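Every protein chain but one is kept in place in this view of the complex.
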Amino acid sequence: MSELPGDLRFTSEHEWLRKEEDGSVTIGITDHAQSALGDLVFVELPEAGQELEAGGEMAVVESVKAASDVYAPISGTVLEVNAALADDPEKINADPYGEGWIVRMQPSDDDLGDTMDPDAYQELLDELES
Amino acid sequence: MHEPLIFEKSRHGRRAYAQAPADRAECDIPAEFLRDEPPMLPEASELQVVRHFTRLSQQNFSIDTHFYPLGSCTMKYNPRACNTLAMLPGFVNRHPLGPERYGQGFLACMHELQEMLKAVTGMKAVSLTPMAGAQGELTGVAMIRAYHVARGEPHRLEVIVPDAAHGTNPATATMCGCVVRELPTGRDGDIDLDALRRAVGANTAGIMLTNPSTLGVFERNITEVAAIVHGAGGLLYYDGANLNAILGKVRPGDMEFDVIHMNLHKTFSTPHGGGGPGSGAVGVGARLMPFLPIPIVGKREGEPEYFWLTEEHMPQSIGRLSGFMGNAGVLLRAYVYMRMLGRDGMRRIAEFATLNANYLMARLEQAGFELGFPGRRASHEFIVTLKRQSRTLNVTAMDVAKALLDHGFHAPTTYFPLLVPECLLIEPTETETREMMDRFADAMIAILHEAETDIQRLKGAPYTLPVRRLDDVKAARNLDLAWKRS
Partner (left out) sequence: MPFIPHTEEDIGDMLAAIGVPDVESLFDEIPKELLIRDLDGIPDALSEMEISRLMRARAAKDSGLSCFIGAGAYEHHIPAVVWDIATRGEFYSAYTPYQAEASQGTLQTIYEYQSMIASLTGLDASNASLYDGASALAEAALMAVRANRGTKSRRVLLAAGVNDTYRKVAAAIAGSQGLTFERMGLDSTTGASDPGALSDAEDPPVAVVIQQPGFFGTLESVHELTDLAHSQGALVIAVVNPTSLAILAAPGRWGKQGADIACGEGQPLGVPLSSGGPYFGFMACRNALLRQMPGRIVGRTTDLDGNPGFTLTLQAREQHIRRSKATSNICTNQGLMVTAATIYLSLLGQEGLARVALTSCRRTAELVELLCSIEGIDRLFEGPHFHECALRLDRPTGPVLEALAERGILGGIDLSGTHPELGDALLVCATETKTKADLEAYRDALRDIMS
């Protein structure tokens, strides 16, 4: 099981968030999520400029055996999407916290909402295991 | 052994000369409407085409060649007479819009089929038009919606679906503009009645149920379920995929279902054809009769005796679902099947389907396999779970399925229902011999033995088929969906 990067926040839907220096937030799915999905074959991304509501649909990640919705963990506007995923969705499998980032957003407020720190997420994972 | 594509066997200028008009006629269509380039179709001789598709057919498993214990699919023998008689020239050459007077033979068969389906299901009226189970489901949910709207309750949009349901159920609910409410299943396979009581209310349109359920066990509390849902003002929809388990023993109408769809390509033995055509005829109780899809065959005193009921006869119908009247040829096959079984034959279907399933289940349990629901009777199908073996031996349901192919059996249904991990859903059907089931059980035992002694080899199965295991990740990433001339 890989280490959880210390500078990230996590959600119970297995997403991670990283607050950037310029105030924007980068979002992706965790190692646990990519492993459960299997080899990814396609990622459906939102468009730059799109407004997202917390809890609303943000992206869809598709493997051979599943197509999962990725929900926006916070409200805000999409600044940038990881266009490299169009040709290489497997980046999410290979490097879920780095090159496999999905969306970068401008949050509508400063509060990172209902997210947890790496230890709390690790606890959640341990509970799921048992 | 890979068979080249028909395009790869083509040569420019070749074709089956006997099959098209001798001359290239002139036509008056102006150039602006015409193609600029001919389409890319094969150019092969008639013998090349015969060899090509004959050889392709030989790469398939089929009921005619292999035992196919696919749970929820009811892969029973497709009687040849059904095909021969459905394809008699008088039926096969008849235009659907021909006058009723010159279609009385066909219409008589359709009317009698409607009546027989009513009798076996205990429903009040039947429409034969839906062209597959999924379309039958669409019909059922659409009729339920129409019923509530007609009674001034359009807000009833929630459809309750057990979490073990076939994927078409929730997909259908969404297609009809409804909202799905999932219901948990109890540990012993029955619906959680308390959860159901909490789930119903003023917004309930109805519940979609299969009985026996997709877990292969009979919903013992069905009478209570019906009372709860009806009590809240909702209706009951019956997914007839598992009708083979109760045909001739129990009628869905007696279980208080308001609408049922039947899979004629399962229970009534019409051919699976490599993915259809099927037929999803629907039956309804009195509440939903006005909403049935058209057309339906009516019968009267007078000439002609059989006629079509259409929009003018059924103003509240949910409408038409097909260009004509559904999969007529499939319906004729089902009609022949039911006439050949007759009253006694149909009563025996459930008995022997259930006997075969329970026998195979007993043999596998005795051999050490873990059952999904060990305390319960099998209906016409049952679940084996390999979750223990997946932990101790690293063998999965997929591995066992692929290994079975090498033993000459089509695999059972795998990974459905989603609730039971590493599961095989096994349905032998009533047309299989006891020896066949013994051989299948022996193959399963041999595979488990191989898992213990040579797991690496097992994981590479199949070895004896035209192809080895296929890379489906590559298939989805590097999409190659049509041949292009290079």
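All chains are identified by letter, namely A and B, in their written order; residue positions are counted from 1 within each chain.
Assume a residue touches a chain if its C-beta (ideal position, glycine included) is under 8 Å from a C-beta of that chain, and two chains touch if they have at least 3 such contacts.
Keep in mind that this is a model prediction, so the values were computed, not measured.
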| item | value |
| --- | --- |
| Which displayed chains the hidden chain touches across the whole complex | A, B |
| Among B:Gly233, B:Gly248, B:Gly298 or B:Pro421, residue touching the chain not depicted | B:Gly248 |
| From B:Ser127, B:Thr168 or B:Gln389, residue that would touch the chain that is not displayed | B:Thr168 |
| Chain A residues touching the omitted chain (full complex) | 41-42, 44, 62-67, 69 |
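The rule we apply is simple: only the chains that are shown with their structure count from here on.
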| item | value |
| --- | --- |
| Residues of chain B defined as touching chain A within the complex | 472-473, 476-477 |
| Partner chain B, residues of chain A touching it in the complex | 38-39, 41-42, 62-64, 89-90 |
